[in-house]
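A single protein chain has been omitted; all remaining protein chains appear in their positions.
So, subunit A:
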Amino acid sequence: MVTLDEVLGSGLLQKPSGDDAPEALQRQITNYKPLQTFKLEKTRPYQQQYADIYFLRLTKIRPAVEAAASAAWEGTMLGGEKVKRVERVLDVRQGELCWVAGTVYMDMPLKPSILEDVSKDRWISAPTSVGHYYSGNGDDSIMLEDDSGRIRLVGNALQNHFMVTGCIVAVMGTENANGEFEVIDLLFAELPPQPERWSVSKGKKGQEQQEDVEMMDASFSGNPSKPPSKKIALVSGLEFSNADTSYAMELNLLLEYLLGEALDPSIQHNEISHITRLIIAGNSISTTTAEHAKPAPAYDTTTPVNKFQPQHKKYGYDSSSYNPVPSQLFDNFLSELLPTMPVTLLPGALDPANASYPQQPIHSAMFPQSRTYMSAPKVGADKDAVDEEPGWFDNVTNPWEGEIEGWRVLGTGGQNLDDVFKYVESEDRLGMMEAMCRWRCVAPTAPDTLWAYPFQEDEPFVIKECPHLFFVGCQPEFGTKVIHGSDGQAVRLIAVPSFSETREVVLVDTETLDVERVRIVAE
């Protein structure tokens, strides 16, 4: 309870004292090291088949799943029968108690199917508009497959877990008379081994910390007690738009908040100046226009004819259909913020980047003002050289992996979670994030329902090293929790809400990975 009298006449609610302007505060910095896990070659072929992704994923995750399974089920007796291990799905014999590992495939009538598209001669695929693939009427079936064959999974044990296409599981049970596999128990790969803190930038650590200490000494000379720890700000779904200005004021306040111009000196000193980095997790630009505020008709798959008869379709570039205002607003926002704060930018579903996972960085041409803070484009001979210093304004891939202040961070723009969400009945998005970590796959539904690049050599979606912080952007609401693994891994999961929906910013402490949220209200 706060009353008006308490606050009046104090702090900033008084006459200017006439003293000299206060000294500018120095913003703290954190060590930042992006990893190029999801970077694609500039010249990449698209001719190859998608099957390799599944093969690579199975090859990479199966050993872990099998290790977990044999640890759990080795020597288990069930009804007087010993559980046997079976190498391949095809080797499952009817009536024998066994366990086998493979890839889950969900057969769902509502799920878009490439075979159906081909058979109906639809060659232009549009993003699906279906909210859920899950039908709930029992038409969905779960398959387990590997390179030998496929078997249908049944049983109540399946109800306790999220199941989506592409996750690797081990199942224990028997094949029944219908040729279905009755699942008694089911296991995932669980969390991958977690690297030590500072594992990537180990060499730099000493020096950087030295610097930090010096800086802290400088800025906290008046306050020798334990300094407040540093933070990073996470935001997503800024959706700069020129059609919908309902949250334009909130965006302004967000900028003023992050710049530290708002609020009073003590907050600026103790909180804002410790926000060391802003991570924008997708959907920075809104593509909806004033004319059709609803989703663009191209997304409507039910009436594919619509696409072919737009009213005034021009061949090639149609300058009248392009609206530069949202990206200009976003660029202004960034160029205001960048002088005091480094920014990491992940593309999202609405952003001008490629649509398929992993999304590559938004082109610097979108940021005529802020791109001077980016790292220089690589040309000629040093094209392949690894950048020793990331850009101050780092536009990165989605998903993105990096190390911030020693913590391994994995983040996405949200498409992966949104797609997993469509498979299951639950609304528990944090649970799905957890499941992704336990599946060791950040985008299991790629390439089935989540568009993806046809990888040949490597399957980067497999989580090889467990992150300390896993965030997913553009979610309907905020959520966070910490999950623990059997080897002492601990992962902080954060569902970053869309700013355009919730007007919320998430702050993460870089020492404890504790989370705070700041809601911005303009009324």
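One rule holds for everything that comes next: contacts are C-beta pairs under 8 Å (C-beta built on N, C-alpha and C of every residue); 3 or more make two chains touch, one makes a residue touch a chain; residues count from 1.
Here, contacts and distances are computed from a predicted model.
> Just by its UniProt name, which of "Magnesium transporter", "DNA polymerase delta subunit 3", "DNA repair protein RAD51 homolog 3" or "Ribosomal protein S5 domain 2-type fold" is the chain not shown in this complex?
Not shown, but named in UniProt as "DNA polymerase delta subunit 3".
> Check the options A:130, A:154 or A:259 and report the residue that touches the missing chain.
Final answer for the missing-chain contact: A:259.
> Which residue among A:29, A:90, A:110 or A:130 touches the omitted chain?
Considering all chains, including the one not shown, the answer is A:29.
> Counting contacts across the full complex, list the positions on subunit A that touch the omitted chain.
Considering the whole complex, subunit A reaches the absent chain at 1-4, 6-7, 11-18, 21-22, 24-27, 29, 245, 248-249, 252-253, 256-257, 259-268, 272-273, 332, 336, 338-342, 365, 368, 371-377, 379, 389, 391-392, 426-428, 430-431, 434-435, 478-484, 514-523.
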